[in-house]
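Removed from the display is one protein chain of the complex; every other protein chain stays in position.
Labels run A, B, C and D following the written order; every chain starts at residue 1.
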Amino acid sequence: MNKKAIYQMGYGLLFLMVLAAPLAIYPVFLMKLLCFALFACAFNLLIGFTGLLSFGHAAFFGGAGYITGYALSLLGLPVEISLLLGTLSGALIGLVMGSLAIRRQGIYFTMITLALAQMVYFIFLQAPFAGGEDGLQGVPRGKLLGMLDLSNDLTLYYVVLAIAIAAFLLITRIVNSPFGLVLKAIKENEPRAISPGYDVHRYKLLAFVLSAAIAGLAGAMKTVVLGFETLTDVHWTMSGLVVLMTLVGGLGTLTGPIVGAVIIILLENKLGDIGNWLAAVTHIDWFNSLDESVTIVTGFIFIVCVLAFRRGIVGELGALLKKHLPTH
Amino acid sequence: MSSLSPIVAVPSFQTIPALNISNLQAWYGEAHILHNVNLTVHAGEVVTLLGRNGAGRTTTLRAVMGLVGKRSGAIQIMGKDAISLATYKIAHLGVGYCPEERGIFSSLSVEENLLLPPVVSKTEKGMSIAEIYEMFPNLYERRNSQGTRLSGGEQQMLAVARILRTGARLLLLDEISEGLAPVIVQALGRMIMTLKEKGYTIVMVEQNFRFAAPLADRFYVMEHGQIVETFSATELEQKMPLLNTLLGV
Amino acid sequence: MEIFGIPASALMSQLLLGLVNGSFYAMLSLGLAVIFGLLNVINFAHGAFYMLGAFLAWMGLTYFGLNYWVMLFVGPLIVGVFGMLIERTMLRWLYKLDHLYGLLLTFGITLMVEGIFRSIYGVSGQPYSAPELLSGATDLGFMVLPNYRAWVVLASLLVCFTTWFVIERTKLGAYLRAGTENPQLVEAFGINVPLMVTLTYGFGVALAAFAGVLAAPVIQVSPLMGSNLIIVVFAVVVIGGMGSILGAIVTGLMLGVIEGLTRVFYPQGSATVVFVVMAIVLVLRPAGLFGKEK
Amino acid sequence: MNDIILETKSLSKEFKGFTAVNNVNLQVERGHIHALIGPNGAGKTTCFNLLTKFLVPTSGQILFNGHDITSTAPAQISRMGIIRSFQISAVFPHLTTLENVRIGLQRKLNTSFHFWKSANTLSALNERAMALLAEVDLEKFADTLAVDLPYGRKRALEIATTLGMDPELMLLDEPTQGMGHEDVGRVTALIKKVSAGRTILMVEHNMNVVSGICDKISVLQRGAMLAEGSYDEVSKNPLVVEAYMGTTDVALAGEH
Partner (left out) sequence: QISGDVVKIGFITDMSSVYSDIDGAGGVEAIKMAIADMGGSINGKKIELLVADHQNKADIASSKAREWFDRDGVDMLIGGTNSGTALAMAKIAAEKKKPFFEIGAGSTRLTNEECTPYTLHYAYDTYALGKGTGSAVVKHGGKTWFFLTADYAFGASLEKDTTAIIKAAGGTVLGSVKHPLNASDFSSFLLQAQASKAQIIGLANAGGDFVNSVKAANEFGITKTAKLAGMLVFINDIHSLTLQQTQGMYLTDSWYWDQDAASRAWAKRYFAKMNKEPSSLQAADYSAATQYLTAVKAIGTDDGEKVIAQLRKMKFNDMYTKNAYLRADGRVVHDMTLYQVKTPAESKYPWDYLNKIQTIPGDQAFMSKADSKCAAWK
């Protein structure tokens, strides 16, 4: 069997698994995972394939979430329009932020995205409709195209899954498009890419906007799924979280961010259960209090990742495979 | 020039070599760059490493200074084992290193650049500042400007000058004629001759064969991380055909 | 006299208070700048070390009866040693890599240190009062300034300018500056760069701890005090120009003052004004006020 | 009348009071290989940077085919047919040799912003890319990552990439710097070969290269034009000998 067939089989199997997942795992939790996985993939499009580290992605994720929530609950717009509006607002915030930041290099780029994202945070903190720290609550899910009732978790799950897969395919395509090749060239050697006449800033800006739009889509879906939007999603810690997800999964790998997102979200949500399980297995009582130590454990994972698994889980796996299965 | 100690070391096989490298291996990360390099330089000698791009000459010098990822084998400097020492301790054995791209510090003025390397030898006295300025009058003129504002040639002079102060007697010079106008290359050549007369031991890496040829006592030729040929200045004429095939000179 | 409807004396007092806060920013960003300069590491853990300094002051008093003045020396010392350990065991392996990794590692350290303190001491914070010598206040005419705050400004200016002097005007400083550019070469000249790097990190975080001890009598000693501050301090360093010593000091003081004025004219924006300034500065001067673009 | 492709009129560049390029009037003739030489710090690289818009001139004018391009954007300049190659060998290290060349060709398809298209749409360009590689003897290395090429080959690759953009005027900054003798020979020959039907302006310290292939030489010193003419004229000019070539016989023969 050749490599391609193995991959196709793998993807097929994976597809079946996600289709069947809601039978075994709680659908709302799955949807949340999908949203964050998409968010991380969008972020990775920028850092992994363009080499730009943004520390302001929360602005697109949360910003789009608020706009979608606003459209659904206060304007009463249909869900598909609201999602679209959310995505567009992510792109728009991305365009504004990108236009200001894209000419800056390295750490200055990172910091200016952080600064601008803080301003976005301030806007949503002050905006009357956003409800301050209470957040925008009680967002209805509505009906897709006026007929498909999304209040059913399972229905919504397949809709979200379809959108997420489509978006993921789009990312894959972007990476392997003529545009993606230029991005790669820019990442490798920016001055050299200018000389054939590429206006690198415009390419980077488009990449930034695309990443922002997809992050926005992820945030918009999250609002629909959970029915509310709060400041957590526009706070800088959310930008940090997505960096963590991508790093844990593997920078610049296509599937890494998904794996990373799943791990981090599992950790956030299930650490208590994991602790209880560990306590039951090992009879060490301390594990029962693991729940209160999410930050300590997260910190620990950060440190271990940076020191030992810098390529991330998928990256390390890939490297292992390469070592043991020479491709030629 | 009274402060200069009038040591003129005569190359002799009785004295301890200034630099002795045997079976040196070196790696950058996973890449194995040097394979079994053997090389001996006696006190007062000028030795030139020749080779194509990427042959490993720079790496040899860097390995001596402990600036590669990993190395093994044996290196003795003035008779002392250096392979297991940290880089800064190697310098204190009396080694002055002039790196490939000059390494002038832009946040330091010319004079600060000049004064930066600490005195590394307890016994040897290096040149005094006055002597150095006498040797390189342009540096004196521009002593207060920012280091990297100098022209390429002046930067190169500064890079060499600053290791003369330290009392180092073994100088490792990497491509000091690179990218310089012919007139400056000539000036550098004269400087090397002066240093040789003063008894410094010099290991040069040179692309510019015509610059190196009249200066060196002996030559080593490197290829693929190994020494493939060694001969003295007197044998130069008869080795030319060989060099032609090895280097395309 | 009034300026924009605010009495001049009130404005003066706000400026002075801004300067006090600016002193903290200056000290913290100075340490960050020193560390970034030599180690190329964006030390996210700076806030945690600041918190640690304050906690050490409190612990010294509570458990060992050591007073403020003792802890003003001992606290930074302990934190400095702790920092050096971290540098030796962890940071060391990241220097050749992208900034990102140093940032993430120190972020992880922050989460752990804060998490541990939170689980032991809770979040409400611990009380700590100003030393006897500096209690009381001085009437300046336009305001009554607590003596302790005056001391904060004084101590911080002293520390900042000593550091600046050492780095810009001494031989040691020349080593540091050269090491910032090309540590390998500096080491090849015979300078013990690994030690210098360790000491620099130790010094940088000790500065943070010093600021922490200074802050203990001013704000509640709590595990969260550092994380509330660190992002702002980052902004200060970036505005000043990464790695620029003078930039960090001047910008720190300046932003304290700007923030102080914002507290009068648009108080709810006072936490955001720093970022507005940062965005404006970076758009106009990409490398920050005092930085050099590479 | 000579056919002038590139002309500068009193071009100057100051860095904080220091004049790196001072009132330079340069005229490059169509079809020439024109060399810019001069002592270190004479302003050659700065001059190049001005011509390719990496720097903005303090004063003066740049004319290309008679059009004023002084304030034209860098990307625009290269689209007009002025292409530079870099002082340090600059390729895209983790792209294959073929892809390196193709990046340059790709721009003309006008699909470079098409993020929804498959990269396979680019294979139409492969033929042309291979032809370019053949021109610099790199066709054997088409699938090699650029990072794995030997040094001299990287230079060749860079020249192939530059050719791919159909330059009317090529600017080469020290094309042989840091090369062994064999590579110098190869690259010199290559430059001569590709100069057919093009104009080349290059900075070079290696007098063997300059004397061998250049039609005209301009000598800069301290930012200003010192002398101009053929190699024979220039190398006999006492000012040039003193400022640049040096006085001994060795120097006149070329240092390398």
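Everything below uses one rule, namely that a contact is a pair of C-beta atoms (placed from the backbone, for glycine too) under 8 Å apart; a residue touches a chain by one contact, two chains touch by 3 or more.
These numbers were taken from a predicted model, which means no experiment stands behind them.
**Q** The chain left out here touches which displayed chains?
**A** Counting the whole assembly, the omitted chain is in touch with A, C.
**Q** Among C:166, C:219 or C:283, exactly one should touch the missing chain; which is it?
**A** C:219
**Q** Going by the contact rule already stated, which one of C:18, C:60 or C:190 would touch the omitted chain in the full complex?
**A** Candidates C:18, C:60 or C:190; residue touching the omitted chain: C:18.
**Q** Among A:18, A:100, A:125 or A:274, which residue is in contact with the omitted chain in the full complex?
**A** Touches the omitted chain: A:125.
**Q** Give the residue, chosen from C:229, C:250 or C:281, that touches the chain omitted from the document.
**A** C:229
**Q** Please give every residue of chain C in contact with the chain that is not shown.
**A** Against the left-out chain, chain C lists 7, 10, 13-14, 17-18, 20-21, 24, 115, 118-119, 122-127, 129-130, 137, 143-144, 146, 148-149, 217-220, 222, 224, 228-229, 232, 260, 263-264, 267-272.
**Q** Go through chain A and note every residue touching the omitted chain.
**A** On the side of chain A, residues 26, 28-29, 32, 125-126, 131-135, 137-138, 222, 226-228, 230-233, 268-269, 272, 291-295 touch the unshown chain.
In the analysis below, only the chains that are shown with their structure count from here on.
**Q** Looking at the contacts, which chains touch chain A and chain C alike?
**A** Chains in contact with chain A as well as chain C: not a single one.
**Q** When the C-alpha atoms of chain B and chain C are each averaged to a single point, how far apart are the two points in Å?
**A** About 43 Å, centre to centre.
**Q** Give, as an integer number of Å, the spacing between the C-alpha centres of chain B and chain A.
**A** 53
**Q** By the touch definition up top, name every chain pair that qualifies.
**A** Listed in label order, the chain pairs in contact are A-C, A-D, B-C, B-D.
**Q** Contact residues on chain C for chain B in the complex?
**A** Against chain B, the touching part of chain C is residues 171, 174-175, 177-178, 180-182, 184-194.
**Q** For a test of understanding, state which residues of chain C touch chain A in their complex under the given definition.
**A** 42, 90, 93-94, 97, 99-101, 104-105, 107-116, 118-119, 231, 234-235, 238, 242, 268-269, 271-272, 275-276, 278-279, 282-283, 286-288, 293-294
**Q** If you look only at chain B, which of its residues touch chain D in the complex?
**A** 51-54, 149-154, 175, 177-186, 207-211, 247-249
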